[in-house]
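For this view, one protein chain was removed and the others were kept in their places.
Letters A, B and C name the chains as they come in the text, with residue numbers starting at 1 for each one.
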Amino acid sequence: MEKKKLNVALVGYGFMGKAHSTAYLEAQRVFDLPVTFEMALIVGRNREACDSMRTQWGWKRYVSDWKDAVADPEIDLVDIATPNFLHREIAVAAAEQKKNVFCEKPLGLNVNECREMVGAVEAAKVFHMIWHNYRKAPAIGLAKRLISENRLGRIYHLRARFLQSWQIDPKTPWRWLHQKQYAGSGVNGDLNAHLIDMSRYLVGEITQVCGMMETFVKERPDKTGAMVKVDVDDACSFLARFENGAVGVIESSRMSTGRMVNNCIEINGEHGALYWDFEDMNSLYYFDNTEKPDRRGFKKIQALTAHHPYMEGHWSTNHALGYANTFINTLREFAISYDKNENPSPNFYDGLKNQMVIDTVISSVEREKWIDIGE
Amino acid sequence: MEKKKLNVALVGYGFMGKAHSTAYLEAQRVFDLPVTFEMALIVGRNREACDSMRTQWGWKRYVSDWKDAVADPEIDLVDIATPNFLHREIAVAAAEQKKNVFCEKPLGLNVNECREMVGAVEAAKVFHMIWHNYRKAPAIGLAKRLISENRLGRIYHLRARFLQSWQIDPKTPWRWLHQKQYAGSGVNGDLNAHLIDMSRYLVGEITQVCGMMETFVKERPDKTGAMVKVDVDDACSFLARFENGAVGVIESSRMSTGRMVNNCIEINGEHGALYWDFEDMNSLYYFDNTEKPDRRGFKKIQALTAHHPYMEGHWSTNHALGYANTFINTLREFAISYDKNENPSPNFYDGLKNQMVIDTVISSVEREKWIDIGE
Amino acid sequence: MEKKKLNVALVGYGFMGKAHSTAYLEAQRVFDLPVTFEMALIVGRNREACDSMRTQWGWKRYVSDWKDAVADPEIDLVDIATPNFLHREIAVAAAEQKKNVFCEKPLGLNVNECREMVGAVEAAKVFHMIWHNYRKAPAIGLAKRLISENRLGRIYHLRARFLQSWQIDPKTPWRWLHQKQYAGSGVNGDLNAHLIDMSRYLVGEITQVCGMMETFVKERPDKTGAMVKVDVDDACSFLARFENGAVGVIESSRMSTGRMVNNCIEINGEHGALYWDFEDMNSLYYFDNTEKPDRRGFKKIQALTAHHPYMEGHWSTNHALGYANTFINTLREFAISYDKNENPSPNFYDGLKNQMVIDTVISSVEREKWIDIGE
Partner (left out) sequence: MEKKKLNVALVGYGFMGKAHSTAYLEAQRVFDLPVTFEMALIVGRNREACDSMRTQWGWKRYVSDWKDAVADPEIDLVDIATPNFLHREIAVAAAEQKKNVFCEKPLGLNVNECREMVGAVEAAKVFHMIWHNYRKAPAIGLAKRLISENRLGRIYHLRARFLQSWQIDPKTPWRWLHQKQYAGSGVNGDLNAHLIDMSRYLVGEITQVCGMMETFVKERPDKTGAMVKVDVDDACSFLARFENGAVGVIESSRMSTGRMVNNCIEINGEHGALYWDFEDMNSLYYFDNTEKPDRRGFKKIQALTAHHPYMEGHWSTNHALGYANTFINTLREFAISYDKNENPSPNFYDGLKNQMVIDTVISSVEREKWIDIGE
């Protein structure tokens, strides 16, 4: 049987461009997927960087203007890995050209942008996906399975944090992600976005939040050495209430010395508890409160065997997976959904819902009080 | 040289009564202290329980009414290990009788009670101490030393949590600590009190908070099986701002399945970071950001050698200390301070300051907004 | 009911003297024991050190010559915490005086000494105990329970190690334990002794061994600075076969930089596995191979609740125990056995069996080949 083939245009060639490229390269080798992804077109303004990436990674062609990519009749899928402020424009244009659209997170700069993007993909009836890759770690797949089996019972607590430290040095250069007009927000849209997505995936919808933001380093040098104002948050934490009665504590920072990619989640329920830390990404810690009292404890489950999610194509012999595999698994899920004529999960609707929480956190900080989501 | 001798009356014979008894028994053996503590009098209403404790633990005498203890001319020091609602009355009476006073935390039911207690010990010019024992773990002593040496530089973040799960079962019986009139609050005064004390000790004063409280199980059975309303918090988290510009996230719960005595603190600063977890109480994790970049990492320091705080009397050969040792070290500090005619730390002033934060958290929950401490 | 009272004479006032003193002080307070231990007599040649210990720890009397202690009609129990070369002589003399005898490990300098000691306590029909305290950690009690329930099935593997580093510096002074005539051997009798005891307790009798010894630092300075030859092992490892078909790898060292009291044991069986590390002494790690394949993992069980061994007297609320508690639990077991007119476990018979393995390891090293125990 002939596999469906999708010609991909990737807009962006930075860190995320490489992550997505690995997915296009590997997913169809590691897994026996119903869809073939053709690495057709790489798009970026920096001709040299982009062409070198084309050669090294095996993208077929290169164009410098995303508008050419979106208009290209050969292209079936536009994958947006640009700075945040370009997401909306590219996604809407791509949808209008009936391209399927993938987008990095956060979906847009704010809820209004996200609404427009959702409207565009709905109107065009194209497939859409947002790269919340952490959901696709096998250990998180196992967490979802345990929760779906009701192993935790009523959920009381969620605590999640995403701590980094790459900005600790005040001389760390100013980039687009330090300015609101390009990034929307700081760690709130960058890191909390992941935590919100994971929380919604595992616990449910958030109804109310109250936040705190801080910018410890108020200006940073640009390439010329000139100091530029940082108008987004270095750190953002918030308290949350969930529809199902659970309470949450969520925190992100780029100024947490000692912490690298410390993306953690813990959930405590009536019958059990779970925690996960991306820095030990292949393990899920599970506490089963229904066991005999003298032998209860957090169990470190290495979710790396044939019995674990996404493992039909990976080693399945307990040999470690890495960060790349979360992107590979995300693309696998798209291929399977696409083949069934369904949108994958997470998609632009998730991107919008995540953004509603992100924006409400900002409002709560400005107003110094609790706010209902969407209020 | 003759050592000073203090005759102690201990009011309370429960969990904390045993913890304090261990301190009186051990501190002067383990350490060569300038003060001798005589286990003179144990006080409690339950004659049988109290007498059995007297025999087993070697307290000399027993009385059932704390008023007799406070009035007893032989007694030099009254140690209050009762339920919270009795702290104020006993402490004030003891101070009026010129007894030195020790008190379990939280100091009182609310700031007003604490103010009265501080007033009483000041007026009487007696020594006073509050049993914030966790401060006295050797690993925390080392944390204090590193911070005092400015190894962390400007502090950006504190996160602290105290998670327990002994109340998970809705049939866990109702006790005094489930009712506001006896306990003041739930985990806020019980567990956050410790976190606030530790935060103030290591980071500095808190200026502003915004909290969230939840009571997941609204009523519990008393001894007769009758359901009694729980009017205090099962869980309480809050965001905080510190005088020195740091931000904090603090959370306590008795409904965190899988977590036992998960009393943790993490501090991230400009030049380094620290974390500690009581469940691994003898280790301090320290990250030194000034090391060569290829060899930076969190270091697990077992604070159990002769080079670590409080170790002149303990094994000092890396053999584990336990919970009891935190009380033993607390009493050691009192003896040393007393001998120098100084109040030990922490004392009633700390108890009051901690209570100001506790009460402000409650206000912020009621008013659903950020509140300045003392506002 | 009147409790039986035993007047104790403790011979030795060093590290182990303090450990045992803590046990006499605490065991009868923490637990409601059928026996009362009276701290009657402390014995040691250094008058000043010994007298200061008498005062500080509350021993009633002091004598400098152990012969006086052994002959003292008031004494019921002689506890030997001296350097190894004195064990035999004191134990035999004490038994001849019909005293019950406790002895630190290793029981003697060699199998011949141990046989004589066993003969003496048998002839005198007195109670005897050896202080293999690590057996009495609650987590090890839980390990024993799980094995007794056959949760591991047929046992395949044991690996145990006891790594220290206090001798790393070549200037670490020469002491009695660096010379064969005083110590019997180096880490073999000092640290392997514990591992052998634990292995026999949990897995069964060892039948065959092959060992390796090394002395990395061949001489050390004594108090005068003169260099003295070290004629015992700094490091000793051996391979072992057990009666039940299991194989073992056992290693001890005082030259393992970075390792402090790294006393670990791991057992892998047909249906499950266990491991324990004294540096995390309150946790037992248990893997249950009969669980569903997608949720198997090593579980960290904190053996600190009312459901765990020895916890009827300790906190039983998950608050950490320390090294001292292993001695306290050892004495508790003696009291309970004594009250039933039984010898406690472990006792001199265990000491002898452990020594047979120790001595055979030495033979195997000398002969560079595998040797049967007792061959």
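Just so we're on the same page, contacts are C-beta pairs under 8 Å (C-beta built on N, C-alpha and C of every residue); 3 or more make two chains touch, one makes a residue touch a chain.
Predicted model only: the values in this text are computed from it and were never measured.
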| item | value |
| --- | --- |
| Residue among C:S237, C:N263 or C:N318 touching the omitted chain | C:S237 |
| Per the touch definition above, residue among B:H308, B:R332 or B:K353 touching the missing chain | B:H308 |
| Options A:N7, A:S21, A:S199 or A:T330, residue touching the unrepresented chain | A:S21 |
| On subunit B, residues whose C-beta touches the chain left out of the figure | 142, 145-146, 283, 286, 292-303, 305, 307-308 |
| Contact footprint on subunit A, counting only the chain that is left out | 15, 21-22, 25-26, 28-29, 32, 56-58, 166, 260-261, 278-281, 302, 304, 315, 317-325 |
| For subunit C, residues in touch with the removed chain | 152, 156-157, 159, 161, 163, 165, 168, 210-212, 214, 216, 235, 237-239, 241, 245, 247, 249, 251, 253, 255-259, 268-273, 287, 289, 298, 368-370 |
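Heads up, the rule we're going with is that only the chains that are shown with their structure count from here on.
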| item | value |
| --- | --- |
| Chain centre separation (subunit B, subunit C; CA means) in Å | 35 |
| Centroid distance [mean C-alpha coordinates] between subunit C and subunit A, Å | 54 |
| Multi-chain contact sites of subunit C, meaning residues that touch two or more partners | 302 |
